[in-house]
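Here is the structure we will look at, set down as structure tokens.
Coming up: subunit A.
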Amino acid sequence: MSSDSLLSIRDVSVRFAGIVALDGVSFDVARGDICGLIGPNGAGKTTLFNCLSRLYTPAAGTIAFEGAPLLGVAAHKIAQLGIGRTFQNLALFRTMTVRQNILVGAHAHTKANFVSDALRLPSVRAEEARLAGEADELIALLDLGGVADVAVDSLTFATKKRVELARALAGKPKLLLLDEPAGGLNHDEVEQLRTLIGAIRDRLKLTVLLVEHHMNLVMRVSDKVVALDFGRKIADGTPCVVQNDPDVIRAYLGTAA
Partner candidate 1 sequence: MDTFLHQLLSGLANGGIYASIGLALVMIFQATHHINFAQGEQAMFSAYIALTLIQAGVPYWAAFLIALAFAFIAGVAIERVVVRQFDNAPVLAVVVVFLGMLFIINSLAGWLFTYNVQAFPSPFPVGLGSKFLSAHEIGMIGVTLVTLAVVYAFFRFTPLGLAMRAAAQNPEASRLVGIRVGWMLALGWGLAGAIGAVAAIMAAPIVYIEPNMMAGILLYGFAAALLGGINNPWGAAVGGFIVGVAENLAGAYVVGTELKLSVALVIIIVVLVTKPAGLFGRTVVTRV
Partner candidate 2 sequence: AQNAPGITDTEIKIGQTMPYTGPVTAFSTLGKGEIAYFKMINDRGGINGRKINLISLDDGYAPPKTVEQTRRLVEQEGVAFMFSSIGTATNTAVQRYLNSAKVPQLYIGSGASKFGNYKEFPYTIGGIQGTFRAEARIYARYILKEKPNAKIAILYQNDDYGRDYVAGVKDILGDKYASMVKEATYEFTDATIDSQIVSLQGAGADALIVAATPKFAAQAIRKVYDISWKPMFFLSNVAIWVSTVLEPAGIEKAVGIISSVYVKDPTDTGWDNDPGMKEWKAWITKYMPEVDPRDQNYVNSYNEGMVLVQALKQAGNNLSRENILKEALNIKDMQLPMMLPGIKVNTSPTDYYPIEEMQMMRWSGKQWVRFGDLLSGSL
């Protein structure tokens, strides 16, 4: 394992009744990198994310985050460790406003509890002000100002995806897991997203693991790409290498790409 490896995945396997979703997958993600994760539908990409979020427990294998084993950590402690994520099919808090969703994202960094909140102690007020400020910054960063106090339910898919990104960033992650952030975006918007991901990585100094079927985006934004097929890793390397890997072309890209 290289010293600057933030995340290291070793021989991870996940099975569901009769289905092998991940089959001995191993790879590393270096600190500061943007790592693309590609593969056909059902290859196990989201499943891998779910392992990193500790929503699934692998049948075999280990995962280390900053050198410490991840699989013994409870799911609700993951955010505190510094892993944030978005969801492929959206998992917003539907009755809340954009701002409130972002505030939930900051939960891992709040110290308030039932008692201090009920009494609204000075520390709570101070923290509230701090969180509000941070939320405002994210709202500005992701251009959500116009809808900040709108209930998320009435937003379009693409905006919702941005809210999810803001929410994930509110947790101040070291590792950001993005599951198909470009879903439903048109050509222009994908370009903007590409710049945004790069900017976020640079500004906030984080590492990104990116699942995406939009090759244009993945290949241009990633430092490294990992390809899965049927739960197995079939390629791993720079975008250029992976793009031209015959297995990847056969299983995933097809001829037209």
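Going forward, contacts are C-beta pairs under 8 Å (C-beta built on N, C-alpha and C of every residue); 3 or more make two chains touch, one makes a residue touch a chain; residues count from 1.
Regarding candidate selection, all candidates are chains of the complex that A comes from, given by their letters.
All values reported here derive from a predicted model rather than from experimental measurement.
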Among 1 or 2, touch partner of subunit A in the complex: 1
Touch list for subunit A against partner candidate 1, complex: 46, 50, 55, 87-89, 91
